[in-house]
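A single protein chain has been removed from this complex, and every other one stays in its place.
This part shows subunit A:
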Amino acid sequence: MSLLTSLLRMRAAHTGNAQRASQLRHLHLSDQPLMLLALKQTGPAARPLAIMLGTDPHRPRLLVAPPSGSTAPMLGTLADAVTAYIDACQRHSEHLPATSSKPARRRYTDAPQILVPNPQTVQHLKDLGDDLRFRSVDDQNPDSRAVQRLGHWLTYLTDRADLPGSAALIPMTSFLGMHWISGQSPLEDEDLATLLAWIDPPRHAASGRDAAHTAEDPATYRPAGPATDAAFDNDHLVPLFDAYAHARRQAQGQQQTRTLQELDRLLATYMQPTWDLMWQAYALLQALPEAKGTARRWDQERTAFTDECNYLAQDGRPRPARDHAVAAAVRLARMEHAATAFAAERAADDPFVRAELRTTGEAFGGPVTTIDPEHTLRGPTGRAQWRPRLTVSTPDPVPMEPGQLLACHTHPNARYKICEVTPADGDTLVELEITAGMGTVTRPNHAVLPEAGAFLVFTIAPDHYRMPEFPARDQTPWTHGGPPADHPADSDEGEGEEEQ
């Protein structure tokens, strides 16, 4: 959060309408994302109640788990649906020529993209993945392998979701929050219905605020899950659950089926509004132009997906329950790297992001006042080094020290070193020296020199990043060590009846 977003939040609250934040989409949006809504049963850790999913806005598929008893058939169907979607991404591949560090290889031209309503759903899928990937495979039951595989994919996808810039599994509320600022609190923004009402109110609504207020009406409001609300539990689910348990005890098959059908209908109506909102949000986001770096990040996503497919084909043991030290360190380093890289790319691509950084003191901007294109330094070997200098006059506070390295959106590969910061009535003069990206005296790259008067924004340059040295994957058997010691009885599934 920056002061700029705080200001926009107040403007939104004051005017009653959401304010635009970034107008460029930094995450790839697939033409055929898999939309997925999940409800969990209140109580047990990760017992699904229902999943609504599909790639066609008009034909959602609803899978419902029975209130008690085995969820295996439902999970089997879910596994088939998700696997079919993932398989479809592997239909075509492209050839990648060898590079200095990697041999030639093939990469899938597509990768799965799953859109869910909110971060809570991501957490639920993570739990579900943790549960399912350790389920034992039973040859008698063809579903069991598919279910274990589903667990694996859920773990992969939810892991990706932790990585800034990844577009494999995206919570819609966070996605929308990158582009619009509502007049409610960030906590309330986690609710898809009200957030979307602020952003894209129905035509008859007087304002986003009014629409959000209407969206909250308890009579029509449906939370996007995965938790169901207490009123729905008490008024609708409890009676059906009781009826189901009763029919089950009495072994009244027909009654059981009828109750399940009723549950199906109930949940279909409960989830439909959120389903529609998801597609409404999708359309809004799709209309945004993509930022420059978006396609490249999606390439990385496809690389990661291809790697995972290869891993599954070759090894396929489930990831461990908890990362061991080395794996955890690698993971953390990768996340930090992804976060820095994503932040830097967004700053390079997106004027809004740069504006935000200017309010947090991580960037400054202003017109170029003077340029010294001939400036040279004596290097350590005594050879002359070309180091053009320029001065920028900025109205922004510049809480930076001489020596700080900066990047600029006009030439992402160039680097600028602060030589001097001089306050001058109201504005601040910053003298910069170009230290990278300008070529050499003999082969200069004059394009990097700005025109006097050009308006430039300088951001703190991302640290030059090298992945710390970790033991190689094949020397750390524990990174794919398989089920933990406490694996047996990790799930109630198969223990049969748990009813009192």
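Assume a residue touches a chain if its C-beta (ideal position, glycine included) is under 8 Å from a C-beta of that chain, and two chains touch if they have at least 3 such contacts; residues count from 1.
The rule is simple: contacts and distances are computed from a predicted model.
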- request: Consult the UniProt record of the chain that does not appear here and report its protein name from "Secreted protein", "Peptide/nickel transport system ATP-binding protein", "LLM class flavin-dependent oxidoreductase" or "Aspartyl/glutamyl-tRNA(Asn/Gln) amidotransferase subunit B".
  value: "Secreted protein"
- request: Sort through A:185, A:413 or A:440 and give me the one touching the missing partner chain.
  value: A:185
Message: On subunit A, where is the contact patch with the chain that was removed from view?
response: 1-4, 6-11, 13-14, 23, 41-47, 127, 130-131, 183-188, 216, 218, 228-231, 233-234, 237-238, 241, 321-322, 351-352, 355, 358-359, 365, 395-397, 455, 484, 486, 489-492, 498, 500
